[in-house]
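Below is one structure, written out as structure tokens; comments come after it.
With one protein chain withheld, the remaining protein chains of the complex are depicted in position.
And now, chain A:
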Amino acid sequence: MDETYDVIVMGTGLKECILSGMLSVSGKKVLHVDRNPYYGGESASLTPLDQVYQHFGKPVVGDKYGRGRDWNVDLIPKFLMANGQLVKLLIHTGVTRYLEFKSVDGSYVYKGGKIYKVPADEKEALASSLMGMFEKRRFKNFLQHVQDYNEEDPKTHKGVSPDHVAKFLYEKHGLDANTQDFTGHALALFRNDEYMAQPCIDLIKRCRLYSDSLARYGRSPYLYPLYGLGELPQGFARLSAIYGGTYMLDKPIEKIVMEDGHVVGVSDGKETAKCGIVVCDPTYAPERCKKVGQVVRAICILNHPIDNTKDAQSVQIIIPQNQVNRKDDIYVCMVSTAHNVCARNYYLAIVATTVETNDPEKELQPGLDLLGAIEEKFVSVVDLMEPTDDGKESKIFISKSYDATTHFETTCVDVLDVFKRITGEDFDFSKVKHTDTEAVAE
């Protein structure tokens, strides 16, 4: 501990581990600590199952739901977009080689009390029972327009400039409110309807991300790692270690040591490690953060797949806010033994949304209703924290809490933003030089 580092990273959540890896690769001397004896912080996958019961203050159950050790339970449910930013980070850093992924079976959207497979290309749109016949044709034209749209080439704009608001693009194609709902929320993955008044280019890019992701592996645009999301921070921690980063888990941090308004070290109460920069999650510097909202999540153990999903072994269901008279969408993520996260014949579903009322658990009800019989339920309400300053003065760079979205796009935006605030430049992927000897081996 009693040494000098360029950067001390506190907390081994996914964001901190990606940053730690990127900083080590960039040649910085990094010390990475966590107060817990395991990697991942809030983005860990808890195992065995009894650890989940302990986490939520319930009496342990041992092997009641199959072998306890077969469970790896995420506290924050998310999927990876197959063509999204996190996958790009995984590929460019080489971390993808430490992990194994499987695609998610299905992507569904809620409409009028029922769920429907999300139609993502023209063929599926024409076959879907989500829309009437004439609406299908209009939707097909919309998808075609989005697919051909090139920001630089006005010929492809067909009267809709990138600055026109999203609502204008919908109206141009005459899409009805239901179609707008699932396009904006289940394809473009907006969390609320604020995007309607924003430039349509964002909507176009997000629709493209969905269809490009779908085109990669098939049944849905989503990937999920075997053994749970907790594998992701460990993969990036390994990257950091391989580029010289030092890891200390189970290390309680007493305080961040300041001098003349900027950080000079981190103390565990006995020793102080010196550094010029600190990177951490909000729990390590609560006095430098503000609460910006809350997320409610219910982790549910099922002994059956979700109805009307063709017995999918992994699935995402999005309930657009308009369908249930809310401001924010409700998300359902379900995974199972197919991704090595539960015991055989069990299913793990997480329902989550942004809190809008004083009775958060009740807000999840439309999602919980889709699940059918629930064996066990763990509900948590957590504060969303954000740093109060950009860290440029204090040299303490703090990540934001993980939001209610079911994918990692906002996570990556935050990570790349923090990296740029620290170094003043974008991350240079060409600095990653792994041993890749397969090509030269016989």
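Some notes on this structure:
FYI, a contact is a pair of C-beta atoms (placed from the backbone, for glycine too) under 8 Å apart; a residue touches a chain by one contact, two chains touch by 3 or more; residues count from 1.
Here is the rule we go by: contacts and distances are computed from a predicted model.
A single chain of the complex does not appear, and UniProt lists its protein name as "Ras-related protein rab-12", one of "Vacuolar ATPase assembly protein VMA22", "tRNA (guanine-N(7)-)-methyltransferase non-catalytic subunit", "Ras-related protein rab-12" or "N-alpha-acetyltransferase 30".
Interface note for the absent chain: among A:90, A:109, A:189 or A:207, the touching residue is A:90. One of A:56, A:98 or A:168 touches the chain omitted from the figure, and that residue is A:98.
The chain that is not drawn here is touched, among residues A:61, A:226 or A:324, by A:226. If you put the missing chain back, the residues of chain A touching it would be 37-39, 47, 80, 82, 87, 90-91, 96-103, 216-219, 223, 226-227, 230-231, 234-235, 237-238, 241-244, 246-249, 433-435, 437-438, 440-442.
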